[in-house]
Structures are given as C-alpha cells and as structure tokens.
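The complex appears here without one of its protein chains, the remainder shown in place.
For clarity, chains are labelled A, B and C in written order, and residue numbers in each chain start from 1.
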Amino acid sequence: MVKEIERAGIPVVHMCTVTPISVTVGANRIVPTVAIPYPLGDPSLSAEEEYTLRRRLVQNALDALSTEVEEQRVFERQG
Amino acid sequence: MSYRVVHYINQFFANIGGEDMAHVPPELREGAVGPGMALQQAWNGGAEIVSTIVCGDSYFAEHEREAREQILAWVKDAKPDIFIAGPAFNAGRYGYACANIALSVQDELNIPVLTGMYEENPGADMRDKILIVSTSNSAAGMRKAAPAMAALAFKLMNGEEIGPSVVEGYMPNGIRKNFFEKERGAKRAVRMLISKLNGKPFVTEFPMPSFDRVTPNPAVKDMSRATIALCTSGGIVPRDNPDRIEASSASRYGEYSIAGVDSLTKGAYETAHGGYDPVYANENPNRVLPVDVLRELEREGRIGKLYDVFYSTVGNGTSVAASRAYAEEYAKKLKDANVDGVIMTST
Amino acid sequence: MKLQLGFINIKDVCLSDKTMVENGILHVNSDEVISHIMQDEDVKACIKEAYFDIARPGEKVRITPVKDVIEPRVKVEGSGGQFPGVISKVDAVGSGRTHVLKGMAVVTVGPIVGFQEGIIDMWGTGAEYTEFSKLINLVLVCRPAEDIPPHEYERALRIAGLRTAAFLGECGREVQPDEVREYETFGIKQGMEKFPHLPRVGYVHMLQSQGLLHDTYVYGVDAKQTLSTIIMPTETMDGAIISGNCVSACDKNTTYHHQNNPVVAELFEEHGKSLNYVCNIITNENVYLADKVRSSDWTAKLCRLLDLDGVIISQEGFGNPDADLIMNTRKIEQQGIKTVIITDEYAGNDGRSQSLADSDPLADAVITGGNANQVITLPPMERVIGTLDYVDRIAGGHAGSLAEDGSIEAEIQVITGATNEMGFGYLSAR
Partner (left out) sequence: MVTNNPLVKERMGKTYPVIFVEGGYRDVLIKVRDMVHLGHRLFTHPLMGSIKPNQTPYRTVCLSKNVHEFSMEDPQIISNSIVACDKFVPAQYFPQSMLKDLQTADISLIWGTMAREQNRNMN
C-alpha cells in the first residue's frame, strides 16, 4: 500500500516492526518500530517514558520524510 | 448488416499537419480517414467506420478533460460496436492519447476498444487495462498493423473469445490463456537454451512478475509548513468498528476524521486487526496510530498540519490486487487534498 | 554409454488365449498376465480383483482414475532388467539393447487418494489435452481389498503395473524391431575432445519426493532419501526411474514420461550438432526447507563441477516444488550457467492470478505447459473404464463436476499429463 501512495506522488515513510517485509513490499523510507502488537509504544514503560519513545520514533519518521533517498533505505533507530 | 466503428486518429494521420498543427482541437468527420481506409478494406464490408475523430496530440495532452468530454459525447452518439484508436507506433503523445481515450470509452461507455502502438510507447504502460496491438516503431509498419488490428477488432465486435496474446498479436496483459504450440515443450526448451547460449534473442513464455519498485518521491522540503497524513494497516477504527472492517481479509478501508481529536483515547478507538494480540492497541490506540505525538508536533510548529482524516486497513489481507486497488483510491484522495507526506504504520 | 532402442510398432492390442506379438498385434491372455501379477505377495494381499480392458484412440472411452502409465519393454542385450531395483536386480541399465512395444501403454486404474488420480479421454476435447489419447491403452483395473491403507494399495498398484509391462515386454524379445535408434553420451574428457566447440549442456531432472504418495524411485531408492546426483541419460531411458506419485494428475510424471523423457529425447536430437549433451542431474523436491536448500546447493555445485554452459530444468507437481525450481534456477544461474526451465501455471480460472508460488528474475527463460486452472467441458462417453465415483465426489468442489448426461466440467488439472512439466505436451500459455 505504501507503493500506491508513493506512486501517487506523495513521499511516504513506513513505520513497521518487521522491516524485511517492508523491503519486500517496496517501501522506500522505512523506520523500524518496537513490536508487532505495539509498534509505537511499550507497555512495560511508564506512560511518560512511553510517550517519549513514541515521540522519538515519530521524529525519526519525519526525519526520514525530510531526507532525500535514491533507493530503499531503513532508517535505523537513533539513540 | 455491418458493424459500426468509430476511429480516433491524430492531426498527422488526418493529413492536417505535423507538430506545428498538434494544437488542433477535436473534430468529427464522417466516414473513414487515412489509416481507417486500410482497416475498412480489411473488413471487406463486415464493418464500417461511421465516423472518425481527429484531435491534435498537444491539444489532448494540454486539455485532456475537455477533449475527453467532447470525444466521449461523440462516441456515445455514434453508438459504435467498437472504438479504435491509432495505431500510434512510436509517437509518444499520440500513444498516450490513444490509450487514455480508449480506456475512458471502455470504462465509461462500456464499448469494446482497441488501440495499437510500439511496445516502448509510453501509452503501452496501459496494456493491462486495454487491448493494445503490438506494432513496429514507425508508420512504415502500417501495412502489417492495420490487418492485425482489423482482425482482432472484428473478433471483438463479433463477441468471439480472444485467444492468447502471442496468437492474436496484442501486448501481454497479464491474463494467461492456453493454446497448443506447434512444437512440444521440451523441443521449445532446447531451442530456447540454444538461443540463450549463443546470445541470440529469445522470448520467455512466462515473464517473471516484475519486482515493481516505485522511485522515491523527493523529500518534504519544509516540515514546518507541511501537511502530514496518517495511514495504518493496523486496523485502527472508531469504537465498534462502524464500517465493519474485517479482521482478516480486508475487503475495504476505513476513512475517519480526527478533526479536533487530540489523542486516540482508549474506548473511543480500537483495532479491528485479527492478526495480533489486540490488548495493547485497544489500551492505547496511539501505540499504533500516533495521533497524540503528531498533535503536539503540530502545536509546536514542527509540522505544518496533521491532516484531519486518516485511512485504516487490516494488513492481513493477502489479496494483493484488492489492497492495491483501495490504496490507489485513497492515495488519490490524499494527493487531491495536497498532503505533503504520509506516515504509514504497520503492526 | 551407448543404448540401442528397437521400436516394435504395435498396431493393435487384443485379448486372446495367448500372450504374444504377431504382425504388430499384441495378444494378451489376461488370466496368464493377472496370475503373473498376483505372484507378488503384496499385490495379492492388497488387490481384490483385477481385469484388463482396451481403449483405442478415437474410441468414445474415458479412463479414470488413472494411477500410472507404463511402456512395455524388454532388455535384449546388456546388463540389467526392467525397472531395476524394483522388480528386477539393481544392475545398471542404459547400455546394450532394449526392445520397445511402441504405440501402446499399460495404464493402471484404481482409486488411491480421493480424486487425485487423473482422467484420460480417448476422444473429444479432453483427448486433445493428453498425449496418452494417441496410444492404444491396455488398462489394468484393480479394486483394493477391504481396509487397505492408501499407501499399501498404491504400492501394490504400482508393482502390478510394472509387472504387467515387463511381462508384456518379454513378447518383444525375439521380434525384429521396425526401427532401431542409438543413443550415446561420452565421458567428460572424451566429450570435450569430440565436440571442442559445442556448449556443454546438462539436464536437471527434478523428481517428486515430498513423501508418501508423492514419491519417485531411482533404481528402487526412494528419491527423498537421496542427495542430488548424476545419472546417464540412457539409464533414465532404460527404466531406472519410476513413478510412485499419485497426486496432481496434470503435472505428475508417470513412468511412461520417465521412460520417454522428452527433454532427454530432444537433447539427443541436438547432441553433437548444436550442443554436447553431457549428462542428467537428478535432484529431489522434499518438503523440508533445509532439504530444499541442500539439494539445490548440491545441484548447482555439480553443474559447476561438470563445467556446464547451460542446463534445462524440469519440474514435477504443484505448489512447493516451485520453490525447489526457483532455488535451483537461481543458484545455477549464479554459477554463470544459463538455464531454461519447464513448469506449468496455476493462474486461476480467469488466468489473472499469479502463476507460480515462487519467482526470481534470474528465471528469465521459461517454457510453460499451460494454465492448469483452465476450465473445459469433457463430453459424455459411451464407455467408462474404471469409475466415475471420484469425479462425482468433487461436484461443487470446482475441480470438476459430473453432469447427469456424463459430461464433466473440470479444470484441465484433472487430465493426466495435461500440463506436463517435462515439456511432453504441446499446451502452452501466454
């Protein structure tokens, strides 16, 4: 589905846990996430910590959207 | 009684002129014009070109909407048994026009269509959607192209079943059809191997599915002014799943407004996905669709705006064609809404 | 290794009080043949009743459920016997002289796993889809004894067919063949010296070996227990490989297909002219993924070791063998060896679905046996040899259904050999 959005002319970042699948389906900007049932969270953290984690991941995604890429790229987790 | 045909050609084949006359708007003429004569000859009275539509290539490209409306109206009036466009050979804009107008006639008027062009013509990208006869790359190929198109067109008008691409001469359109070859498979295999070993051309009988890649779009230049949209295949839906998005085979997508929503609160949103443990997503749907963070970034001016609608599907669906079709649909909506970037989350 | 095949053209087959070939006519004393089959204790224990019937090209006859098709032959000179390691000693075959009863086949019929066994129509639309409609078929119909597990019955039926074919083949021992042809491949060094400028070509022959009822035997060895290995083309032609496969009628390789392997035949046609036919490599199609990896690695290594320039790869069966096919192709191409592969397609009734369960851009030269999901209507016949029970059972199952007038609407996958993945037939798709 990321491919159809890309094809429509909009840059798209795919946030997912199983990044090889994302590579297979043809996403160009890929940001790895935490786990399948809670990609952008972690129930073992406190609410504040979890929010900070999510914010960092989303920031990662926005950075990916702001980065020119030539081919498929996985933006590994920062920090 | 003979079948009725409407034929579409460009300014060049109507003998109006070349590039200098490509701006001419659509014009309706009675009977066959130019290459239409060759088609008509091949039908030998079985079918007749009742009218010919002539349109400049530049006009079509620059005023596509107007040209389309006018042409569709004429075709509708003529009530033909088939609409034929071209052949366009290697003329890029002509090929584009032939393919696009043929597709419109087929989809909107439900009339069989046929066009013809060289396989590298940009219009040939639509080979999966309309029947395109493969021609040579210059108008010198008309003598071969016209009878081939005429024969296939006649079959279509007659309602006959169309054979495999290699037999009928159209470009492979992804629909596999059986037929009997003159040589058995093993002999064909040995021949193909000999060609391959000697560096001679050969044509595979089954092209491997292309690992379709889309070129990355340019990055978002100024995030602080950009509209960012959220999409997910994690099945996030409002409470009680109003559109009944199915848990496993996603046959539709959800389109939900988050105008004025600051965070996806527990109870107000949930997941319809059947492929993973839903407890965590239901407890805090932002774990799948981070509306809370994006609203904050919006307030801080890090992003221009969070788009007020999100799209949701269930990633379990393996029916690739279906998921592609609905992604195409909502991608278009996002584009029309001038969204600058999309975050797609998956579970 | 040099093999002579002497073809005795069989013009007709008839039931008679003697078993012999006379003036191109095979006479069969059914009591004599059946008592020969029943000498095998396992066959006797598993088969309650057996009888013969004959179906000729153009007769309005339907044969079903077809288990195997076998060509009767006899070893006249050279070591080994018929089907070595299975019903004769394991001595190597593939050299000397073998006589062939050409133009006919022994067809075994009996229900094994539901409806998996195929249909051979001798007339009408269905006949166009199977090469076996062109043969005079001596059909051995076997009814299983009560409460016999499918795999034991399969074995009994397999052995019964092979014993029948070998017994009938004996009739050709003293007969002067109508035509004799010679087939020879050379040692590696010898071949290179003989044909220094010709590309070296091998044949990667994938054998169905997924397990019970999906087996192939090489000199009696169950192929799933083997590593990829080299076999001489003439050994394959001389009965070294037999089928124990009971599933997916359209693309299963019967024993007849192995005896008359079309890739072997066509490579011999070009041998010494446009290529140097080096040898065959047999490799299996196991369900265990680690086995697939190992077997395909091994096959690619052998291709490299033999310094092959090109190979043809053939497949057997539906589904996961596609994975073996693609692994073999990818690894062989990565050795710099050119491949052409033969497969068939499951593209759905409308031809719009993805044809193979696996794919790779390196597989750029593909021969297809057609789309097995194509639906055709088989007209009613005057006579059915075997039983239509199994066709009827799948009514509504969309793989085939029987109408009241005896016509069958079915996908061509129910027809024996319709989309053969050795390139035995003429069907293709685009």
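Everything that follows uses one rule, which is that contacts are C-beta pairs under 8 Å (C-beta built on N, C-alpha and C of every residue); 3 or more make two chains touch, one makes a residue touch a chain.
Keep in mind the model is a prediction, meaning the values are calculated, not measured.
Remark: the omitted chain is touched by one listed residue; of C:G24, C:G220 or C:G348 this is C:G348. The omitted chain makes contact with just one of the residues C:V287, C:L306 or C:V384: C:V287.
In the complete assembly, the contact with the undisplayed chain comes from C:G319, out of C:P57, C:G319 or C:G406. Screening C:L15, C:V76, C:M192 or C:L213 against the full complex identifies C:L213 as the residue touching the chain left out.
Residues of subunit C that touch the chain left out of the display are 113-116, 149-151, 208, 210-214, 224-225, 245, 247-248, 251-252, 286-290, 292, 317-321, 323, 346-349, 353-354, 357-358, 373, 393-394, 396-399, 413. For subunit A, the residues touching the absent chain in the complete assembly are 18, 20-21, 23-24, 36.
Everything that follows uses one rule, which is that only the chains that are shown with their structure count from here on.
Each chain gets one centre point, the mean of its Cα atoms, and the points for subunit B and subunit C are 43 Å apart. For this pair, subunit A with subunit B, the centres built from the Cα atoms lie 29 Å apart. Averaging Cα coordinates per chain places subunit A and subunit C 52 Å apart. For subunit B, the set of residues touching two or more other chains reads 211. Within subunit A, no positions touching two or more other chains are listed. Against subunit C, the residues of subunit B that register as touching in their complex are 164-167, 172, 174-190, 192-194, 196-197, 202, 204-211, 320-321.
Contacts from subunit A toward subunit B in the complex involve residues 1-18, 22, 26-29, 33, 36-41, 43, 50-51, 54-55, 57-59, 61-62, 65-72.
Those residues of subunit B that touch subunit A in the complex are listed here as 211-221, 223, 228, 231, 233-234, 276-281, 283-284, 286-290, 292-294, 296-297, 302-303, 313, 323-324, 327-328, 331-332, 334-335, 339-347.
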